[in-house]
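Here the complex is missing one protein chain, while the rest keep their positions.
A, B and C label the chains in the order they appear, each numbered from 1.
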Amino acid sequence: MSTFGTHFRVTTFGESHCKGVGCIIDGCPPGLALTEDDIQPQLTRRRPGQSNLTTPRDEKDRTDLFPRPSHADWTYLLKYGLKASSGGGRASARETIGRVAAGAVAEKFLKEAYGTEIIAFVSSVGKIAMPFIEEQNETGVPSEEFVEMLSTVTRETVDAETTRCPDKEISKKMTQRIIEAKEANDSIGGTVTCVIRNVPTGLGEPCFDKLEAKLAHAMLSIPATKAFEIGSGFGGTQVPGHLHNDAWVQKVGRKGQKVLGTKTNFSGGIQGGISNGENIYFRIGFKSPATISQEQKTTSYNGVDGVLATRGRHDPCVVPRATPIVEAMAALVLMDAAMIQLARHSAAALLPPMPDTPLRPAPFVMPVPGGQAIKVDEASKPKTE
Amino acid sequence: MSTFGTHFRVTTFGESHCKGVGCIIDGCPPGLALTEDDIQPQLTRRRPGQSNLTTPRDEKDRTDLFPRPSHADWTYLLKYGLKASSGGGRASARETIGRVAAGAVAEKFLKEAYGTEIIAFVSSVGKIAMPFIEEQNETGVPSEEFVEMLSTVTRETVDAETTRCPDKEISKKMTQRIIEAKEANDSIGGTVTCVIRNVPTGLGEPCFDKLEAKLAHAMLSIPATKAFEIGSGFGGTQVPGHLHNDAWVQKVGRKGQKVLGTKTNFSGGIQGGISNGENIYFRIGFKSPATISQEQKTTSYNGVDGVLATRGRHDPCVVPRATPIVEAMAALVLMDAAMIQLARHSAAALLPPMPDTPLRPAPFVMPVPGGQAIKVDEASKPKTE
Amino acid sequence: MSTFGTHFRVTTFGESHCKGVGCIIDGCPPGLALTEDDIQPQLTRRRPGQSNLTTPRDEKDRTDLFPRPSHADWTYLLKYGLKASSGGGRASARETIGRVAAGAVAEKFLKEAYGTEIIAFVSSVGKIAMPFIEEQNETGVPSEEFVEMLSTVTRETVDAETTRCPDKEISKKMTQRIIEAKEANDSIGGTVTCVIRNVPTGLGEPCFDKLEAKLAHAMLSIPATKAFEIGSGFGGTQVPGHLHNDAWVQKVGRKGQKVLGTKTNFSGGIQGGISNGENIYFRIGFKSPATISQEQKTTSYNGVDGVLATRGRHDPCVVPRATPIVEAMAALVLMDAAMIQLARHSAAALLPPMPDTPLRPAPFVMPVPGGQAIKVDEASKPKTE
Partner (left out) sequence: MSTFGTHFRVTTFGESHCKGVGCIIDGCPPGLALTEDDIQPQLTRRRPGQSNLTTPRDEKDRTDLFPRPSHADWTYLLKYGLKASSGGGRASARETIGRVAAGAVAEKFLKEAYGTEIIAFVSSVGKIAMPFIEEQNETGVPSEEFVEMLSTVTRETVDAETTRCPDKEISKKMTQRIIEAKEANDSIGGTVTCVIRNVPTGLGEPCFDKLEAKLAHAMLSIPATKAFEIGSGFGGTQVPGHLHNDAWVQKVGRKGQKVLGTKTNFSGGIQGGISNGENIYFRIGFKSPATISQEQKTTSYNGVDGVLATRGRHDPCVVPRATPIVEAMAALVLMDAAMIQLARHSAAALLPPMPDTPLRPAPFVMPVPGGQAIKVDEASKPKTE
């Protein structure tokens, strides 16, 4: 399936070695001012060869007589009965260019409409990890500093480090680890953490299209991903309920108004599949790149044992370049969810008010953390400040 | 969205306290013999109150004046501007009854058509974990015993333990941990691991509907889930490429024929988003249940601080009962992916053969691990032994 | 496919002779007050046996050894390799009960939100036709009286006649024609015309989901339909462009404001696939019912010639009972299109205004015939008076 989304639909095209790659966006709201400058920066951040940690591709001289281990060569052959003429075909990470372009458009809408900010950064390389992960097995939950950092990290602080890890000390160690892999003709994996701030409330659909389910789907569709966790994630499974529950508290919004929020945020900004207005944050695991230059014992398509040595230069670690792709997929998920919720809200706003019930916020008010309470029959829209 | 799937479409209905719950299945292949006996066993396995570890629900006397912490009460109110008349509405785990029924139908098809076996079991409760997890931080990858166990575990050995953990020693410790939570009016989370054996090759779609992306989507749509990992998962991100790559080897199938397979299986049976015929295995994190009987400080819908005490009895740990739901969602994902691939394969089988290329298995052969090589222009179907 | 719609999704279930039939509605906007009284009237209008023109069904004694001519018996067997246990299975008109129930919900929303009125009536039975059709071959376009009638016809005037043709003189002739068919153990077809008034502007999507395309899809999915035309339809193909074009004129809305409308309405309220606010009207052809009591020469499943005589009583003409089904399907199409457009509009309303261009109605005004001009950044919704 080359199309993603229901309202804001993105269809990508292009392969690893074909003439062009790109995307069609269908269903973009009218009135969004767009120039190339809205899209190019994220494409630039995704581009290969940005530093000595990510290397220009030169795949032409690898042999084709063996299916590359842990690549899609064999499974595509099983699926289609045909081999792509070269490289990974549609399984190539080059396909993500179209995603990044489309994500930049969605991101601009979310920024202008809600002030939404999406920031992804590298949280671990191999066993070199930001504190969240190191200490996770003691406490089972993200550390306070980590959660605090999620509220302040910017794309600028991320890009200040070649590794795209905003913690300078950890970043140094990560750089060493990547260079070590590079010099050994080896590769190493890592994790990307993504935070979304100023999220409109009410996004996500009951049952099958819970917001975290859509995010997981989007993230696991990025090449080389193997794992996804939201909020406290796997670590949180170890924390008893009385510590894990996020108590409701009154908060003061940016404009001084009172809003309902949560004291902790182990839920990761989503409860019952629906965004509650707190920061959404999640973590994605990327495996060590399958393409390495050392010799590997393997077996050919016809069952002949041999050794595969992929010459040329390849990224020893993909997570730095993966950050704009993660941001793009997050933007696409939120954009689509926002439009579905906008349809519901603005439809509801056209109806006469229902008789009040004690627990119902009269008349269809949309409270948002940090934002002004908005009556939807005036505005029919979720909004953050 | 109450519908899941493209070909084999399941639409569920019903809420936490309504008269009936269930599902509509649309697009089931004709000729599948079905009786209630095909469906009831899994419903029985999901049912509340099966042991002293899972307790009958009696939610009637809880108060409604406070949104329950880490429940969907508040987000549903934000989303719809209305409260469900009682309980969690569509966010209730009771909705999963329809999923389990539909999953049993899909599972029967997969069993009859491919011999596919789907087995989910409890792999951890709190910090009590099967070896896979305990040792993961040392080696970064699943232990050999764990991978071996995935090839042999059966639904019977799982059900032999109340915890649904097939390791008797670990199971005892888990039981103690759950009882401890129960006696403290507290709750505890855990993980479920699921293995799928005899998977047809070629399932999953390029780009956005990779098989692991669909599985992640399906699993994160189950209430209380927070994390998903496939194959080596998060631990695998710490393993360098030369150790992580799954080398190709020739294997001997059940019928004695030679087939191409992988020596290790850190990929978890999926490469480039497409199943390769090895076992698929993944792990899902379930948070500690939000409903606990101890008093919790919280704030009412209108911002008044107070204490919420949910009387009644609730599951202190949901993972044992979650196993049939995980199996059901896995079956729905595979069923739908199989029908999409069957459409492609049988369409391709109608075409005249293309001129041979050196690397192409002549003429559209579908090799399956452990299975007879099958020419699709004879049978137009993926098949396992 | 048993599901219709993208936002407001209806899934029907049930067969010709099974225990229950019905539907699941998914995605209904919250806050729509519903009781059984909103739904029952349309179900009652669809019910068999309402007059001596429509007769109670008693299909039990028909023989099953021959595929019924012009029924779905044979094609379902071809498709599924199985016969429904009795009657027409999912092809039965009984399936439309779920559609009518769901349509009543959609219709209530459209009425409350926009004042939309949907009225279907019988416009011909055999060769007995309202003037629109009789004179069509002279002028090629609907007569002025007919178009005028479309603005005034009500469900009450339609129901005043057993035939559901609001023209009393024509209705009498239709009655005779139907009785003639009944007495001859024969059947006769006819057409249903449907008008939709107070249509929100801007409904329908470019390219593949033009509003008339969705209406045609919906109408041709009703059993026994063979034809669909919108506005001037087939007759209009005979009228030269200078007569057929609908000139723009200023009109005075109900509240006295000036609105842009069309002088004639050969377009049928849709231009370029998008509703323009004028009345939408279209006509559907229903074939003569295939079930008749006279003997018919035919051939058995196994190729043996024979005579099929379907005993029991059947509707000699289905068009009177088809009117609520046509109204239901029209409501489902409009409801879904309205929610898609509401998503777009309310998303656009969140954006800062674009620099004005000469031809753009500042700042995103939604003019509606007969309605007050509404700025969407205030209300983000299409509305009729």
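Going forward, a residue touches a chain if its C-beta (ideal position, glycine included) is under 8 Å from a C-beta of that chain, and two chains touch if they have at least 3 such contacts.
Everything numeric in this text was worked out from a predicted model, so none of it was measured.
Q: Looking beyond the chains shown, say which of C:H7, C:R90, C:K108 or C:R164 touches the absent one.
A: C:R90
Q: Which of these, B:F4, B:Y76, B:Y114 or B:F146, touches the one chain of the complex that we don't see?
A: B:Y114
Q: Among C:T116, C:S171 or C:S232, which residue is in touch with the absent chain?
A: Answer from the full complex: C:S232 touches the omitted chain.
Q: Touching the hidden chain in the full complex, which residues of chain C are there? Just list them.
A: Per the touch rule, chain C residues meeting the hidden chain are 1-4, 12, 64-67, 69-83, 88-91, 95, 124, 126-127, 137, 140, 181, 184, 186-191, 201-202, 204-210, 212-221, 223, 225-234, 236-242, 244-250, 258, 260, 262, 266-268, 270-277, 285-292, 294, 296-301, 303, 305, 341, 344, 348, 354, 357, 359-361, 364-367, 376.
Q: Contacts of chain A with the missing chain: which residues?
A: These residues of chain A touch the chain that is not shown: 1-3, 9, 11, 13, 24, 26-27, 30-31, 80-82.
Q: Under the stated touch rule, tell me which residues of chain B contact the chain that is not displayed.
A: Residue positions of chain B that touch the missing chain: 6-7, 27, 29-33, 109, 112-114, 338-340, 342-354, 364, 378-381, 383.
Note that in this section only the chains that are shown with their structure count from here on.
Q: Compare the two sides of the chain A and chain B interface and say whether they are made mostly of the same residue numbers, over half shared, or of different ones.
A: The interface of chain A with chain B is built from mostly shared positions.
Q: Do you know which chain B residues sit against two or more other chains?
A: 1-3, 80-82
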